[in-house]
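For reference, the structure I am asking about is given below.
All protein chains but one are shown at their positions in the complex.
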Amino acid sequence: MPFIPHTEEDVSAMLASIGANSIEELFDEIPAELRTGTLKNVPPRMSEMEIARLMLERAQQDGFYLNFIGAGAYEHHIPAAVWQITTRGEFYSSYTPYQAEASQGTLQLLYEYQTMMASLTGMDVSNASLYDGASALAEAVLMAVRQHRTSSRILIPQTVHPIYRKVVRTIVRNQSIEMVEIPYDPVSGQTMLAQLEEAGQTEFAALVIPQPNFFGVFESVDALTDWAHSKNALAIAVVNPISLAMLTPPGEWGEKGADIAVGEGQPLGIPLSSGGPYFGFMTCKQPLVRQMPGRIIGRTTDIEGKEGFVLTLQAREQHIRRSKATSNICTNQGLMVTAATIHMSLLGPEGLYRVAAQSHANTLTLIEALTRIPGVKKAFDSPFFHEAVLSLPKPASVVLDNLKSHGVLAGYTFDDNYRELDNCLMVCATETKVPADLDKYVELFRQALAC
Amino acid sequence: MPFIPHTEEDVSAMLASIGANSIEELFDEIPAELRTGTLKNVPPRMSEMEIARLMLERAQQDGFYLNFIGAGAYEHHIPAAVWQITTRGEFYSSYTPYQAEASQGTLQLLYEYQTMMASLTGMDVSNASLYDGASALAEAVLMAVRQHRTSSRILIPQTVHPIYRKVVRTIVRNQSIEMVEIPYDPVSGQTMLAQLEEAGQTEFAALVIPQPNFFGVFESVDALTDWAHSKNALAIAVVNPISLAMLTPPGEWGEKGADIAVGEGQPLGIPLSSGGPYFGFMTCKQPLVRQMPGRIIGRTTDIEGKEGFVLTLQAREQHIRRSKATSNICTNQGLMVTAATIHMSLLGPEGLYRVAAQSHANTLTLIEALTRIPGVKKAFDSPFFHEAVLSLPKPASVVLDNLKSHGVLAGYTFDDNYRELDNCLMVCATETKVPADLDKYVELFRQALAC
Amino acid sequence: MLIFEHSRPGRYNYSQSPATRATKHNIPDKLLRQSKPLLPEVSEMDTVRHYTRLSQKNFSIDTQFYPLGSCTMKYNPRACNSLAMLPQFLSRHPLAPEDTGQGFLACMYELQEILKGVTGMAAVSLTSMAGAQGELIGVTMIRAYHEARGDTARTEIIIPDAAHGTNPATAVMSGYKVVEIPTDEEGDVDMAALKAAVGPKTAGLMLTNPSTLGVFEKKVAEMSRIVHAAGGLLYYDGANLNAVLGKVKPGDMGFDVIHMNLHKTFSTPHGGGGPGSAPVGVAERLLPYLPVPIVAYENGAYRWLTEKDRPQSIGRLSAHMGNAGVLLRAYIYVRLLGAEGMHRISEYATLNANYLLAELRKAGFEIAYPTRRASHEFIVTTKGIKDKTGVTAMNLAKRLLDKNFHAPTTYFPMLVPECLLIEPAETESKETLDSFVNAMKEILVEIETQPDMVKGAPHLMPLRKLDEVKAAREPDLTWTPT
Partner (left out) sequence: MLIFEHSRPGRYNYSQSPATRATKHNIPDKLLRQSKPLLPEVSEMDTVRHYTRLSQKNFSIDTQFYPLGSCTMKYNPRACNSLAMLPQFLSRHPLAPEDTGQGFLACMYELQEILKGVTGMAAVSLTSMAGAQGELIGVTMIRAYHEARGDTARTEIIIPDAAHGTNPATAVMSGYKVVEIPTDEEGDVDMAALKAAVGPKTAGLMLTNPSTLGVFEKKVAEMSRIVHAAGGLLYYDGANLNAVLGKVKPGDMGFDVIHMNLHKTFSTPHGGGGPGSAPVGVAERLLPYLPVPIVAYENGAYRWLTEKDRPQSIGRLSAHMGNAGVLLRAYIYVRLLGAEGMHRISEYATLNANYLLAELRKAGFEIAYPTRRASHEFIVTTKGIKDKTGVTAMNLAKRLLDKNFHAPTTYFPMLVPECLLIEPAETESKETLDSFVNAMKEILVEIETQPDMVKGAPHLMPLRKLDEVKAAREPDLTWTPT
């Protein structure tokens, strides 16, 4: 029996101890009319050899592509050490560190993670992660509404990732929170300030500020932060953690800095992996810490005075506060954070800076080359980080399909989310792309447009 | 500097402590005329990202094949747990367990390995492994000569793996050991008894007995063992460890059993990996233990009486005995043995039996189907284990090339080693082959012969 | 020692980042960061050493028995890890075209079908990233259902007092008022209280079955009738599905919506606290509201169903498709077990729990619900011990750590005083259970003979008992260079 160690002798001895005649008898409290017969739709078991072959075949069927898609999930080099350590049994198969004395490995690592993320974002404190970037933004919105008390209106630019906006809606929909979307300037690709000013005439709890925004474009984060604060609202930053090696962190935006920073942690050592598991990060200023959802680790001492780590501020959490908790969340993305912490340790500030700078430079180089092709233009005139939108003389699908047939994923198209960007393509070239890759892309692109 | 942690401050402080002005100065005892300039033939460094891409490209270039080659290296299912545990840093990056108190993990594992191998081969004791099967046979030959004292003549059938015979020659060539090869019977594929009898009229130290032999064929091991003993010589068994789940172990051959058993450990959880690293195993009867080369682990107690494990019988070894050692060997294949021990634990006696039985049955099924094709015959009329030689109506290379173009490696050909088997092909179908694989092979084979 | 204490300015790993600092850029100066973030500057080897050593300070399934009630700590097969991490799976971008991911999508589709099969639900969405998110999805669908019918007076969710804290927290997050109902002496929901609680305001009932008390709610069919008759829907918290897998299906018990914790029943790793995954299954009536994306198989190909295909969907819960890598692990696990293996999970989990209950009872421990079968878990109460000796359930739990066993869940469910919720899971052998019983017996003796020693536990861990009060009163949440 796969994964069940019981011998026949064991079963007999155990039943004898229980005083039952059969395992079946142990289910005698389940009413007979509810009992399940044989399971349908579940195939017979495979041996590990068989499933290994099946999975290898399916993996090969999917193959490898040279990827220029970003749009919220980014391909970066991940040191081999990261996942070899992360998948050690002691990290991989341990539970939430409720028993602190038997969990110092995970707890200390999470404390180190909190320190790194707080510093990277320029904030005071960090939680131990949330599910992903999109749901982290939803939690930030809920947190801002709890903190603000008098308004539950949130201003959210349409330059925020469209799926993040959808996820926020799904999560907050039943809490009478009003999400007010602010359009973007079709020339700059930035949040439209006039419309923002107008929306801000009614009281609101928070403004969401993406940096870089979904189009890769930089927003005027200092002005936006100060403006939100001038309206007695919170500033919620949505940031790419790699970019923070180069960019002013949210904690330093404007006069006082953003109040909450969230984002997708995936670029910090998590494989693309068809979308998950990733992790969302959340950091904030000190006064908001008791409104923060999710697990938080604190440093303390044992009864002999030795330094150690524990889960703390649990009075916020559902297992203590139940219906009065800050959130229903009861897990973090522990293993992903383990990887991210090791990843950040291996890269350090210099390594992370180089990754950011090379990703930026690569995309810049690529966009320069592509916009030399007649008819290809930048959709927006603003500077960008490591992703940019191009407007094409043909439907983007022509380019997509053509490059795909050459093993290249050309970028992200906007079909559902921004109908006005129909002939546009968003391209991202991280540090994983070498000059030959960029040349290949440009040549294929040129050919695709020519035919 | 890759893998070097020194900061400039560190270097300055260290040089100051040493009292040197530069690192260069530390090499001042090397005569200037010998000093190396810039290294040629060494390319500039790559980042891990770059080498990862290069290696992935090379791996993909080589691809995957459906493999029916055996000839001493066998494809078997390896549980995922085996290498995930084996490559844990504490096994992977530890040294030879000379400091026993800091090496109980490796030492206990090796003691468990010795127990498993001794039992599998039916012998009394085992060492902690040798380099590979071929060199293990060479060591067994040297051991037999040391033990026998009066003869250094070894009878070795030509049914022993041809490369093993070559390796033995290379290793023993300078020790005045005479290797007498015994031809095989062209009908049965077994060692030719008449020739053996003749060779045995002169005193000899040992007879090597392969089971199954290189052709996959079973030898008359009981008779051969007893015959060697009747001549006052040792019997050295060369065995496939998987086969021992089904077959009488060498320790039980004939009246008294073989004296030494060696073989290639690769089938016990070691990937094919282009030929290595594998490991050689060696077990023997108790009276020969102090002639055994290689590391041996023993169980003992600490000063408080707790059970523990140490390297033992080191008086045999080169680091103690120097020119009087039983062998110059100073490593074992520790990491491979780690994998093999975990592998054997995961399979257990029943699992190992099923692997052996299924491999045997698969090859039997395949050979039955292939010999139904006109002109295709078994080269030998004896029963075989999981590998058999076919005689073809065309040069084997036709079949090889044709099947290769369909992603199938058809088997082993004999070109150099047995010129008389020119149109022959040796085929092996382990438990990794499912019925559809066998059908595919037969169909491709038929087509290849038809064209 | 923290990783930051190994750090030295200027040290970094040349192999792990681009060879040069790219200088080409067009970022406005005012946007450029002025300060270096506080990330460690340590060598690759020291990083490996630091985190390898840290890992060794953890208990885990791969090193210890973990009888942690309500958490289903069972073996996480190593093949699930390695096969889910094949490089092609890892490198696939979530927005890559569907035709470049048919292998992956086939796994997801088949997993949906298998989960439907084992739960008896009409459809499954894989998107939820944890049990609590599964709950949010479920209650949001219940709300969407009532709203679609214009039935807007339903403002209450009924929840037994034994429920996980996530249940009431979720109900509140979904805009509902929580009505808590008590448990009777046998550990079942108090039926009279349920009858009194239901009414026109009832949106639904959230139920864990078997409950967190470790017993099967025998009257679940009647509860279903009562709630449905009042116009409410039934939510099944799948936290304890491992206890009944293949024995009774939530769909057959009358539930309208369920979540399944894959990191429990389907053995995906807990990872020190996540990632989880909790696919949601629905009965026909909630089908339109299922969150997207969902995998469909049409015309010989797999594709994602989105908002376009499912206009009434409550929407999306994650940026992409949930925890894909966790789902792959669960898929591999169910294929390794197959239909027969699904039945065996609950059989041997239940056997282990009832055996442990029997042995601990014989050893002198008090069982909270002594007349009931254990499901896959059961409760020991040490109130008698505390009254007599002052040794608490937590003291006993910490002393177990000294004996190389993880502690059971303590002080949950809250309605049983000084409780230990014990769940051995099916992958543990009788010998392990026996050695756990022996450890518990030893502690009983120690409580008699050296109660202060037990109160001071743990003694043999890297640290003694940690001061949680200090941690909460003077929060030290990030390290600052001194």
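Chains: A, B and C, in written order; residue numbering restarts at 1 for each.
In the analysis below, a contact is a pair of C-beta atoms (placed from the backbone, for glycine too) under 8 Å apart; a residue touches a chain by one contact, two chains touch by 3 or more.
Just so it is clear, the structure is predicted and the values come from calculations on it, not from any experiment.
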Residue touching the undisplayed chain, where the options are A:S17, A:Q61 or A:Q84: A:Q84
Chain A, residues in touch with the chain not shown (by the definition above): 1-10, 45, 47-48, 56, 79-81, 84-85, 89-90
Missing-chain contacts mapped onto chain C: 6, 8, 11, 15, 43-46, 48-49, 52-53, 56, 61-64, 74-75, 77-79, 86-87, 336, 427-429, 431-432
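Here is the rule we go by: only the chains that are shown with their structure count from here on.
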Most extensive contact between chains (C-beta pair count): A-C
For chain A paired with chain B, centre-to-centre distance based on mean C-alpha positions, whole Å: 48
Chain A and chain C, separation of their C-alpha mean positions in angstrom: 20
Centre-to-centre distance between chain C and chain B (centres being mean Cα positions), rounded to whole Å: 46
Chain C residues counted as touching two or more neighbouring chains: 11, 13, 15-18, 42, 44, 48, 52, 77, 79, 81, 83, 87
Two or more partner chains touched - positions in chain A: 47-48, 52, 56, 60, 64, 77, 79, 87-88, 431
